[in-house]
Every structure is written in C-alpha cells, then in structure tokens.
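Reviewing the structure listed below.
Removed: one protein chain of the complex. Kept in place: all other protein chains.
Chain naming follows the written order as A, B and C, and within any one chain the residues start at number 1.
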Amino acid sequence: MEQKIKNIGVLTSGGDAPGMNAGIRAVVRACAYHKIKCTGVFRGYQGLIDNDFEELNARSVRNIINRGGTFLKSARSRMFMTEKGRAKAYENLLSQEIDALVVIGGDGTFTGATIFNKEHNFPIIGIPGTIDNDIRGTDYTIGYDTALNTVVEAIDKIRDTANSHNRLFLVEVMGRDAGDIALNAGIGAGAEEILIPEENLGTDRLLESLKRSRKSGKTSSIIVVAEGDQIGKNIFELAEFIETNLEDYEVRVTVLGHIQRGGSPSCYDRVLASRLGIGAVDALIDGKKDIMVGIKDKKITFVPFDLAISGENEIDIDLRRVADITSI
Amino acid sequence: MEQKIKNIGVLTSGGDAPGMNAGIRAVVRACAYHKIKCTGVFRGYQGLIDNDFEELNARSVRNIINRGGTFLKSARSRMFMTEKGRAKAYENLLSQEIDALVVIGGDGTFTGATIFNKEHNFPIIGIPGTIDNDIRGTDYTIGYDTALNTVVEAIDKIRDTANSHNRLFLVEVMGRDAGDIALNAGIGAGAEEILIPEENLGTDRLLESLKRSRKSGKTSSIIVVAEGDQIGKNIFELAEFIETNLEDYEVRVTVLGHIQRGGSPSCYDRVLASRLGIGAVDALIDGKKDIMVGIKDKKITFVPFDLAISGENEIDIDLRRVADITSI
Amino acid sequence: MEQKIKNIGVLTSGGDAPGMNAGIRAVVRACAYHKIKCTGVFRGYQGLIDNDFEELNARSVRNIINRGGTFLKSARSRMFMTEKGRAKAYENLLSQEIDALVVIGGDGTFTGATIFNKEHNFPIIGIPGTIDNDIRGTDYTIGYDTALNTVVEAIDKIRDTANSHNRLFLVEVMGRDAGDIALNAGIGAGAEEILIPEENLGTDRLLESLKRSRKSGKTSSIIVVAEGDQIGKNIFELAEFIETNLEDYEVRVTVLGHIQRGGSPSCYDRVLASRLGIGAVDALIDGKKDIMVGIKDKKITFVPFDLAISGENEIDIDLRRVADITSI
Partner (left out) sequence: MEQKIKNIGVLTSGGDAPGMNAGIRAVVRACAYHKIKCTGVFRGYQGLIDNDFEELNARSVRNIINRGGTFLKSARSRMFMTEKGRAKAYENLLSQEIDALVVIGGDGTFTGATIFNKEHNFPIIGIPGTIDNDIRGTDYTIGYDTALNTVVEAIDKIRDTANSHNRLFLVEVMGRDAGDIALNAGIGAGAEEILIPEENLGTDRLLESLKRSRKSGKTSSIIVVAEGDQIGKNIFELAEFIETNLEDYEVRVTVLGHIQRGGSPSCYDRVLASRLGIGAVDALIDGKKDIMVGIKDKKITFVPFDLAISGENEIDIDLRRVADITSI
C-alpha cells in the first residue's frame, strides 16, 4: 500500500455488548504498537457528525478490559442514515485527518459502513460486536459468550425456586431473529423445551412435551423462549395457554431483558475482542477495506461486509438434537 | 421441661429463600448433636397432611449449605387452612411420634403455626426465611442479604448498558408491601430514584428529580421500583408516563422477577441460617414454643409469633436520607 | 461549632477494602449536598505530604460504587510516621484551605489520625474500612462482608474438587490477629474445622476431629486456617503434620491471598459505606473530631479513636459453638 495510515478512528455502534471495551483497547494499543495515532469517536456514527472526537493513547484504555458496555458510548444515528449526515461525517473525518475507521457493532453498523464507503471511498474495517451472534462469516461475535453465561446463571437461580415449588417457568431471552442464545443457553441451563424464531414446533408438540416431562417424573420445568412472537403468542399469552390446557401447572414468566447486555466480559470475549481489534488494525495497514474481521476455526478471517450481513440465521440441526436428547 | 423432646420435624413453607437449606442443615445437625431424632417434612404443611416424611441424619444434609432453594421443597397448602386439614396433620405427627416442629418461612407460615398450636398445643418454633425482610422482631430474615446482592449485581449489568446508551431504566424488584429490598438495593446500586410502597412521593417529585439529574450532568439513570402499583401506576405505565412528560428520554423496563429468590446464599445468610437453626433446637429443648427465633444486635432472640407478624413495615428514615444524598 | 467547615479532604489509607470507593463517593456527595467543597487526597497520608490533591464534585465519583479498591489509591506512609512529615502535611492542608479530614482505613490509619490531631488540633473523622473487621466500636467494617463472600465462593469451588477426590483441603484466609473471617467464612463454607489466632485448640483435637469426621462418613474435608502460625505451624507444615499422623489422607493447601481484598463490594458493604460516609460529614458539620463513625445495632454511632483501636479481638463463643455443631 502506497499511502501509509497515520490516524485511525474507532467507534462502537448499535446495541452495546460486553467485550466492546476490550475491542477498543486492542485497537488503541495496536495503533500505539504500530505508532499510528488513534482517535476515539463517541456515540457511534453520530459522533462523526457531531465532531465528538478524542485522541486515545495506550494509557487511555487502562482498566477497561474487564468492564461491560462501551466507554465510547453507542447510539443509533438517524442523521447518519441520510446522505447529508454522512457527508458531514466525511467532512469531519477529513478535518480531523482520520484516514480510516474501525467500527464495532452488528449488521446495522456494517450496513452503514458499506454505504459510507461507497459514497466516500473511506477505508473501514468492521468488528462483530453483538450479543446475538447473528453475523455471517465469523464463528462468534463479541459479547455472545458473556450473554450465554449471564442467561445460564440467571436460569440456575430460577431453577432453585422452580425445584422448590414444582413450578413451570417460561424464561424469555434475547434474540428477535436468531435463536442462538436461546438454543445454547437452553441446553446449558438444562431447559425442558426451547422455542426459537427459526422454527415453529407448534403448540401441540409443546403440550405433549410437557405432559411427557411430568410423566417421566420431572417435578419442575423451565422453557426458554427467544423474544418475539412464538407459536403466534407472546410469552404471557403462552403462559396463559399452558395454564388453560394443562392441569395443575403453576406457570411463572421471567423476562431477562437488558441484564443480558451487561456484565464483565468472559475470558473468551476478552480474548476474541483483543484478537479482532489487532486484526482490524493489521487489515488497515495491509490496505484492506470494506470488510469485517472475524474468527473461523480459531483463526482470524476477513469477510466482505455484504456477506457478513446477508442471509438468514439457520438453526444448527446438531444442537437441536442435543437439546432434544438431553431434555429427555 | 419435664418431657424430653425425642423427635423434631423440620419443614420449609411459603416462598423459598436462599439459605433455607443452610437452616435445615443446622436443625438436622443440632438434633444429631443433641442426639434427638430429626424428621424432614416435604412440601411444607402439605407434607404433614400427606404423610410426606423422611428421617434425616447429619450426612443427609451434606453439600447443601451452598445451594439456593429448599431440598425439602415448599408449598402453600390450602388444606392446612382448614380445621380438618390441620387435624389430619396433627394425627400424622402423633403417629410419626414427632414431638415438636421447626418451621422455616414468612408471615403466612407463622400464622399457620400459631393457629395449629392453639388447636393442638403442639410445640413449634419458627425461623424467619423470606427474601422480603418483612418480619418484626428480627434484624434480618434468611435470604434477604442474598436477594440484595442478586439485585445489585443485576443492576450493575443494566448500568453497563444504560451508560453506553444514555438511557433511563426502570427496574422492578420484589417487595409488594415492604420496600426494604428496593431501598437498600437502590442505594447499593446507585439508583437515582427509589419508589417504595411505604411512601408515595408523587409523580411531580419524580419528574423534578429526573430533570435535576440530567441538569447535573447525569447521562443515564436507573430508577428502582418495588413491585406493585407505584404512584398509582404499574412499571410499564410509569415508563410511558415518563416518556410522555419528559423530552428525549428513552425509557427501558426490566422486571427482575424470580431470579431474586434463587442463587447460592451469601455468607451472611448461611451463618444466620446456621445460628437460627441451632437456636430453634435449643429453644425446643428449653421447652419454648409458639415463638420465632430471630437475630437482634448480632444476638439470638425470641419473639412470640403474633408479634413477629404484627404491624406494618416502616421505612427507615435514615436510609431514605442516605438515598437522597448519595443520588445527588 | 462556630467555625463553618468549608472544605473537607478525604483519603483512604492502609490495606484497601471493597466498598472504600462507595465510602469516598458518599463523602463527596454529602459535601455536595451540604455545599461544602471536597478535596480528594491521593495515596493516603503520603498524599498530604506530597501535595497530591484534586477537587472532587458529585460527578467525579460516578460509576465507582460497584468497584473494588480505591480510586484515591492507598499507601502506608513512613514519612507520616515522623513529626517532620506530619508538619509538612499540616502545612499543605492549610495552604489548600482544607478544614477537616475524613480518613478511611484501619487501626494504623486511626493511630496516625490521633497523633496528627494531638499535634495540630486538626478535625479528623475516621471510617472503618478493612476486610479484617478488627475495629472496636462498630459491628462491621467496610469490606468485611464482601471478603466473607469471596472466601465462601472460593471454598465452594474447592469443595467441588474435594468432593470429587475424597481429599482434605487446608485453606488459608486472611486475619493475622483476628479470626472473624476464618470463623464466619468457615461456618458459611461448611468447613470441618476452623483454626483461628484467638485460640489454640492443639494438634490432638485436630487429629481427633479428622478421625471422627471420617468415621462419621465424611469423604472429604475442608479446614479453614487464619493466616499466621497455627498450633505453632504454618499451613504447609500443618499439611505435612496431618499426612504424617493420619493414614490415607491426601492433603492439599490453598492460600487465598489477595483475591480477598478485591471484587465488587456486596450490597451490604455499599450501603454501610454510604451511611458511614454521610455520617462522617454530618459529624464534621456538628463539630465532632478525633472519633470514628461506626455502625451498632443498625444505627450510626461515634467512638473515640483510642477506643476503636484498643483491646484484643475476642472470639464469639456463640459462633464457635455454631461451628462445632454444624460440622458434626
């Protein structure tokens, strides 16, 4: 590459995820290592428009690897969805003499990056940071592993009380379009049933399964439900449906909500974020652009943005079978 | 007491609480220590009626001190609310040759004990086990300290994401009639406002407080709300009310629910439960009955049941002031 | 008090303890509430000598209530032990126009405060912040409750592996002169034996107890040992002694060390620190000096420094009995 990168901007965008701070830290320190200036951009793409910049050095990011959230803050920017907003952002990048961007976020973030690059031919590398694990081209996204542990720990607590009372619990977890959290955390938490958006097993199977559970001697049950409609019902309607159709079932609903986005990141998420942050800076130095850096088979990989955000989530048939067998 | 106790029954009743297992363990081992037979009763008072008994020795309760819930299971028994049910229970106790009972639970449990004792003159000692801390005559109830830690850890996670997004979060915690959890966990979690059932500060104060918060430079806020109606609104209505009356506030609701009842008990709850369990057996040996064993000023104390369940919860004015000052 | 306090300095000194940040935060916010200037002093008494000051406002302490350690840092200052060092400190306090100090720490911290006050008649209020709980005149010190939970969680993990292998574990916990951590955490963790500095039960009792344990059917055992010599042996010598004198015992040693000082503070420690911080500022406004603010029977209390650091730690006979009975 002829033109040397001298100043890399870094931002987090979209929903926050545990490990984003570790990712920012890695970008900042990789810049320090390569003697490249690093500029933090606050509140995602909106910060580009609002000129919300701050130079970051190796010491700026100390003691953040263990913290949830993102110290650069995140936001969804409506202005960045307009051509005018993006033009303003480009202008600000130029006047700050920022040569390239690393953006940490999910599909919305990458979509924005692709459009911005098309319009302004500006080098951007994406890092997948979202608890939903719904990005193609990477085995894992930053924050997903932590969210799984958070969900499993929460359900372990619910199980204490479920066991004590012979109750049925419906637990709603995040994942509007992707059932990864529900399926993995459901297996990990020993759930009796797992309802995910990628498949509709129908109400009959659910009732049959609950009847079978009780018959087999189970005295309490936990059903993990990915958020959004399930079997055409929300989780409270589902609870009512079960109470109506099965005798002697006391059903309780828990919506885990935003605790799933927070918490100190797991070791895996910290290491992943560190690797991807360094990989992103390496990629910019190598002249790459318009791609996401991901992890595949324990190795750093690069995927074009359009591929990363394409396609629908597919269930892992193998895992579905694991869920069915272990909940016998 | 002339008549020596030879067989003590132990049961858990009402909502379960972390530390109940530690309490049962202490009762069982105190019996072993004093060479008294100990009989476990399953599913609370219902187990008395259903003849659901099991002899417990010192080894029966190994490796349970760290587990949430209650291995004897708990239940609310409708039959025990009838004279006939209680007569059946008494009959079973006699045929099992159980001389006395230790019951672990809350006000419903103690009310049942009082009535049973009046009818059948049967020695019962109560141990306060409920996360709500709404029992008079004891500084703490078993499970309360653990529940506070659970709530604070959950809000710490929510704060990660609140900070990352400049959002307002409403977090509902348990406590239909008692604001102890909300007030203490609210202070511990650094909440900006705390709404408790013992006082109605009104909507104006809330809006003023939020405006003041923002003016003072706070970029995100967390409001802890005890369950049940607050200011005449449930938590979802409250969220809507705030979004309607304040500009630019993105409000999110989290209902912590049953995770507050579970989890491995804190050291405090384990030690408290151990002390109260031993105290209950000591009391029976001393010929006491119809009382609760509690903790006051770090010492074991005894309180008549009717006193333990009397009166309304009062807010700690001192703590209210701490909340006001630290959220400035 | 005729002379109004206008500027309060706050520092942490001695070993750090979880909750110190919550204490600093409360002091800072109580100052803001009373419209008193607040000055943070870094690195304890040494910061007074080195002129290491920084003005703190209500926003300076945001998002620290949940963090272990102390953001003002702590240190043991040799210079402050000299008259010359203290004279320099006094000079700096005057030139900073600091009228009074709140010091958070343990007995060494309070001893320094007493001497400084005698020499320079400078108003100082102490807050007990130490995991050891070895201060007279307060039921609890900041950090103690968190340390107990840390120890209990660690031993829960060790028990997993102890149970899996039928092993004997010796676990060393903090407490050179005070057995409070060992005794409470030992009960909470279900230890078979607890060795504390306040009593020497002798090696015979220990061997007898272990033999009895095994005979009673226990397949694994955990012994909690307060640091420092026990029965005239350190923990490694103790392990060897047991292996030599008992057959078929595989003994393992774990020294928990400094993990006991860290970690996010428990709810109890956060609330306690908040109360004591506010109490300290209240006391200064009331014209109090040369005293420690503590908690007794759930109420704020004030104790002269010399009383707080006097006397030896005594074992709680009641708790000792609880340990003996529950480990049967």
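Keep in mind that, in the parts below, a contact is a pair of C-beta atoms (placed from the backbone, for glycine too) under 8 Å apart; a residue touches a chain by one contact, two chains touch by 3 or more.
Here the structure is a predicted model, which is why all the values come from computation and not from measurement.
Among the displayed chains, contact with the absent chain in the complete complex occurs for A, C. When the full complex is taken into account, the listed residue touching the unshown chain is A:275, out of A:136, A:214, A:258 or A:275. Here one chain is not drawn; of A:49, A:187, A:210 or A:308, the residue touching it is A:187.
Across C:158, C:210 or C:322, the residue that sits in touch with the chain not pictured is C:158. Looking at chain C, the residues touching the absent chain are 12, 15-16, 18, 20, 67-70, 73-75, 150, 154, 156-161, 163-166, 169, 252-255, 257-259, 261-263.
In the full complex, the hidden chain is touched by chain A at residues 25-26, 29-30, 32-33, 58-59, 62-63, 65-66, 139, 145, 148-149, 151-153, 156, 159, 163, 184-185, 187-190, 216-218, 264, 266-268, 270-271, 274-275, 278, 296-300, 318-319, 321-322, 325-328.
Here is the rule we go by: only the chains that are shown with their structure count from here on.
Taken together, the touching pairs link the chains end to end in a line with two free ends.
Taking only C-alpha atoms, you rotate chain B by 180 degrees to land it on chain C; that is to the nearest 5. Distances between chain centres, each the mean of the C-alpha atoms, put A farthest from chain B. A straight line joining the Cα centres of chain A and chain C is 39 Å long.
Distance from the chain A centre to the chain B centre is 35 Å, each centre being the mean of its Cα atoms. Listed for chain B are residues 156, 159, 163, each touching two or more other chains.
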